[in-house]
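I have placed the structure first, in the form of structure tokens, so that the comments after it can refer back to it.
Left out: one protein chain. Kept in place: all the others.
We call the chains A and B, going by the order they appear; numbering starts again at 1 in every chain.
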Amino acid sequence: MSNPCYGRKRGYSRRAVLAQVGLGGVAATLGQLRGVRHAFAQDDGRPWYFLDDAEARWLAAACDTLIPEDEYPSASQAGVVDFIDFQLASDYGAGAGLYMDGPHQSGTPEQGYQFAFPPSDLFRNAIDALLQDDPPLTELDAEGRHEALRGLSESEDNLTDDIPAQAFFTELRTLTNQGYFADPIHLGNHDYAGWQMVGFPGAHAYYLSTVDDHNRHHPAPPMGVAHDRSGGSSLPRLIERGE
Amino acid sequence: MPRLVPSPLIAAVGIGAVAFATTLPAQDRQDDPDIEELQERVTDERVLFGVQVDGEVTDDLLKKGRLVAMGGAEAGGADMACISCHGAQGQGDGSGAFPRIAGQAGWYLYKQLMDYASEARPNEVMTDVARNLTEHEMEAVSVYYAAIDAPLIAPLGDVDAETLQWGGKLAAVGSSERGIPACANCHGPAGAGVPPTVPYLAGQHSSYTEYQLQLWADGARDNDAMNVMSAVAEKMTEDDMKAVSAYFARVRGEDAEAAEDGEVADSNEDD
Partner (left out) sequence: MADYILPKTDVVIVGGGWTGLTTAYELAREGQRCVVLERGRDRHTATSFAGPEEHDELKYALHHAHMMELRKETLTFRNTRDQRALPMRRLGSFLPGSGLGGAGIHWNGQLWRPLPSDLEMRSHYADRYGADFIPDELSIQDWGVSYDELEPHLEFFERICGTAGTAGNLDGEPREGGNRHEGPRASGYPNPPMKQPIATTLFGEAAARLGMSPFPMPSANVTQAYENPYGAQLHPCTYCGFCERFGCGYHAKADPIICVYDRIKDHENFEIRCDSQVLRVEKASDGKTATGVTYLDKSGVEYFQPADIVCLNAYALWNVHLMLVSGLGEPYDPETRSGVVGRNYSYQTIAAVDVFLDDEIVTNPFMGAGALGVAVDDFNGDNFDHSDLGFLGGGYIACTQYHGRPISYQPVPEGTPAWGAEWKKAVRDNYLHHTGIVVHGSSAATPDNYLDLDPTWKDAYGRPLLRMTFDFPQNDRKMSDYVLQRAVEIAEEMDHVRSISTINRAAQDSRYSLVPYQTTHNAGGAVIGTDPRTSVVNRYGQMWDHHNVFVFGACLFPQNLGYNPTGPLMGLAYWTLHHLKSDYLSNPRPLMDA
């Protein structure tokens, strides 16, 4: 890989990941998830928390179409699939912030989220439906993937009985974006890919002496909550597997 | 403030001072990192971030910086070389007067020199030193020390666990009772500093940190923006200052910890 921001093969420490995540206050969630095993587990000892192999590949293809590689990493290279996997397995996926009491019925766009199920089901059911496409997204070339996602974003159809294509697309785009730019303690933004790209210095923020120093860019290399200069010690799994 | 005494080394390199016995750490020329090694380190923008150098950091600037550190300033730097007190590797010592400056943010070091010169930060020794440096020499020597990565010196003396625990708490979350914000807010969770303006505290000699906190509290030092540090230090008791200084003197960076643990493979090297 050409970009020095990512792609360096590095050692892996499970403890380091847990320590990092712990700083973000989500260690408890992660703790409960220990022991969950998926298809990738036997390969690298690092199970997905929520996804299965096919779902992860579909997400990688989709996310990399939303945020493709250029001088900066693509979404999956920056750990976005790891991020989404972790989100779906934890509070966000379980709908912890949502009011889920019934009855459920569809509403106007102004009334917002009205699904009878939490985001983890939204992703699972939508991706499983999209995996039935022939040919599947993963087998299309870049242009084909772009067209497929454009179709998804503009479609007036439902993917399943109760999931409109656009609703899923919006949620997918939101999570992909979050994964590229959120603090690396959440497993995305690997090597601070997103922050390097825009020039955001991170969680360590003290600008009292520089705020009125007009027009001087302060290109501090990014530093996240966990104070890790390299932005996470674990490589995105798809890269580690050489995909 | 103890008077500074030139070290025998200075006489040896011909700056022309008289040698006296001192308690300063031994200054070994072999500690002096070579320019190539430094050049590599200054590619880390974090180290240099914001240093007001004219143009790129070159071998020449680093050489110049090293020369100034050795006492080779045009105007003589008040006959004093940085290395005589701060060491060739910028490790300082535990006396309270000589802070560790190795790897400190370049801009911060430069600003302190400027402030010493203008007496915005009063200090009878450093004012003379700084006034005998040209601006370019201040830049050069700041870059030089910013680029150095010196091993940490083991902290002096024993501190009881309770004090360390209290210091750690002040550092991490502050004190709601006394209205003291956490050091970590501005200096980072491991006290690693936020270049260019916020210095690191981790590994700094506790006597120095404690003394500075007293100066901030007394108003003798007030060369930060909007007196942030005075507002904080005024709320601290002597015990608070002691505790937090002792704590940070013992904080080691992540890399150091990892190396000690021997569990995490080197995260920066290709393999």
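We adopt the following convention: a residue touches a chain if its C-beta (ideal position, glycine included) is under 8 Å from a C-beta of that chain, and two chains touch if they have at least 3 such contacts.
Everything quoted here is computed from the prediction, not taken from an experiment.
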Contact set of the excluded chain (shown chains only): A, B
Contacting the left-out chain in the complete assembly, out of A:S120, A:N158 or A:T210: A:T210
Hidden partner interface residues of chain B, rising order: 172-176, 179-182, 184-186, 188-189, 225-228, 230-232, 235
Chain A residues that touch the omitted chain in the full complex: 23-25, 65-68, 70, 72, 91-92, 96-101, 103, 105, 107-115, 146, 149, 153, 173, 176-178, 181-183, 185-186, 194-195, 197-208, 210-212, 214-218, 223-225, 227
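What we mean here is this: only the chains that are shown with their structure count from here on.
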Mean-CA-position distance for chain B and chain A (Å): 40
Complex contact set, residues of chain B against chain A: 44-46, 49-50, 185-186, 188-190, 192, 194-198, 225-226, 228, 254, 258, 263-268, 270-271
List of chain A residues in touch with chain B within their complex: 8-13, 15-16, 23, 204-206, 208-210, 218-221, 223, 227-230, 233
